[in-house]
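I have a structure here, written as structure tokens, and I will follow up with some questions on it.
Yeah, one chain of the complex is gone here, protein chain that is, but the others are all in their spots.
On to subunit A.
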Amino acid sequence: MEDGNERKVSREMLDMADRGMSDEVLNCVMPYIHDSKDRDAVSLVCRRWYELDALTRKHITIALCYTTTPGRLRGRFPHLESLKLKGKPRAAMFNLIMEDWGGYVTPWVKEISNYFDCLKSLHFRRMIVKDSDLELLAQARGRVLLVLKLDKCSGFSTDGLLHVGRSCRNLRTLFLEESQIVDKDGEWLHELALNNTVLETLNFYMTELAQVRFEDLELIARNCRSLISMKISDFEILDLVGFFRAATALEEFAGGSFSEQSDKYTAVSFPPKLCRLGLNYMGKNEMPIVFPFASLLKKLDLLYCLLDTEDHCLLIQKCPNLEFLEARDVMGDRGLEVLAQSCKKLRRLRIERGADEQEMEDEEGVVSQRGLMALARGCLEIEYVAIYVSDITNAALECIGAHSKKLCDFRLVLLEREERITDLPLDNGVRALLRGCQLRRFALYLRSGGLTDVGLSYIGQYSPNVRWMLLGYVGESDAGLLAFSRGCPSLQKLEMRGCCFSERALAVAAMQLTSLRYLWVQGYRASETGRDLLVMARPFWNIELIPPRGVTINAPDREPVSIEHPAHILAYYSLAGPRTDFPSTVTPLDPASFLTL
């Protein structure tokens, strides 16, 4: 448990360092410093503290795998116990990045298999993993691996997972959520069921693994008495009755599927401690099976359910202990009003965009300023809000700024559904929101006319602590961007889409943002040759261009539709120099080449 006093590098500690505090004392104190920002500060004090930090640092997150090399990581942190690596840009989650862009785990797995003797926990996010990588990992670290997370990864099959199931007998957590996995058979789960008795978390939610057998799930539930969380792919709920009966310690379940038009679902009995739930394809008729324990629910995932607005209201009303809700905007303003009334402990809310076709969702299913204001006034504990709205006003944002004092992550997307928005531009509302809340993360995705240059300058002025930002269709001209980039002192990662800004302004802005280490832009005013980007050319700053590509959208019963995705700019600090594993479509920007013109 961290003590607040020990998190800061105090004056006393510095004085003692001057007087030659022994390594023993430092060694006692260092392990209590967990926060990565604090550790970062500690490592900059002096050579000795740097070395001690390097020897005792337990966890490292590398936000982009190309910013350093496996060798450098090993050289500095040889005793690392836990590593998180991220590859593809976040836009990959929205199908905007080609599959072979990069982010291969192979060089990292090789290094891990040869060194990093203490490594017990691995988390790869948006990276390309091969079966051979999993085989090597299982072989080299199988016995000690406690946590393996292949998070939104791709490139591997169930054959690779078979190695994991066979050799990683100490695995507490196997996480595969949203990964693209070639599904050859269900043997990997069978092996896991046979060999593991300590599993606590198993997650293959939002994967297309369809050959898993319920017998294996039941076996895992029986053998792993500490099983707390199970999130699976589409799987008939009626076949899981045995699993639910066996998994007596289960607190979290998501996935499954309701496919039979039957009242047999009333016979499904859930584990007694279940408090985090997400049931796919759950409809109005099946919803009542949740009612008996709805008051225990802390987390509810309704993203993939088949409920209308009224159903959402009915269910949410029964969950006074809810802390985390995810739903589509079919929930509507009325759903938000019920939420605000009933769920006073709510900390996190995510409202996603439902279907665009009117007949596919409830006609009441729109979220607007009305719901947002109810939320702000009713849920005072709220820390995270990500929301897609069909309409918005300045007053709603001002209301959030006035009431949501614990809010630190706010993301607002204005949908394209309505032609006319009640109250644009949102300059004043955005200013009030930023002044009222201590945001660390901020996303604002609007449309032309949504935020003027003045509004954009407000973002720069009033975001002292924001480290990550996504801005879509904001501002009117380069002047706005330049004013914005004179502020945002903590901004490390900036993503922008649909901008009216020129290459030159983007490059100047990148140079002005003092903490910026990662920039992604799609949709901007390009120069004919791209050379205006060179304004931001400097040592250790990699600039990559992803050219536009035609994407064919295949949908059942229709001719394929071809849409063109515009170019992207990706720029980031790196100690490793330019990448060497580009696909043919990505172009590094090489300043030297311009000298030959």
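Going forward, contacts are C-beta pairs under 8 Å (C-beta built on N, C-alpha and C of every residue); 3 or more make two chains touch, one makes a residue touch a chain; residues count from 1.
The rule is short, and it goes like this: contacts and distances are computed from a predicted model.
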| item | value |
| --- | --- |
| Chain excluded from display, named as in UniProt, from "Immediate early response 5-like", "Translation initiation factor eIF2B subunit alpha", "Glycine cleavage system H protein" or "Protein TIFY" | "Protein TIFY" |
| Candidates A:Phe116, A:Tyr524 or A:Tyr572 - the one touching the absent chain | A:Tyr524 |
| Selected from A:Ile33, A:Val105, A:Ala140 or A:Val413 as touching the chain missing from the view | A:Val413 |
| Contact with the hidden chain (one of A:Tyr50, A:Phe214, A:Tyr281 or A:Tyr384) | A:Tyr281 |
| Residues in subunit A touching the chain absent from view | 91, 93-96, 178, 206, 258, 261, 280-281, 283-285, 303-304, 306, 308, 328, 352-363, 413, 415-416, 445, 497-498, 500, 522-526, 528-531, 545, 547-548, 550, 555-567, 587, 589-590, 593-594, 597 |
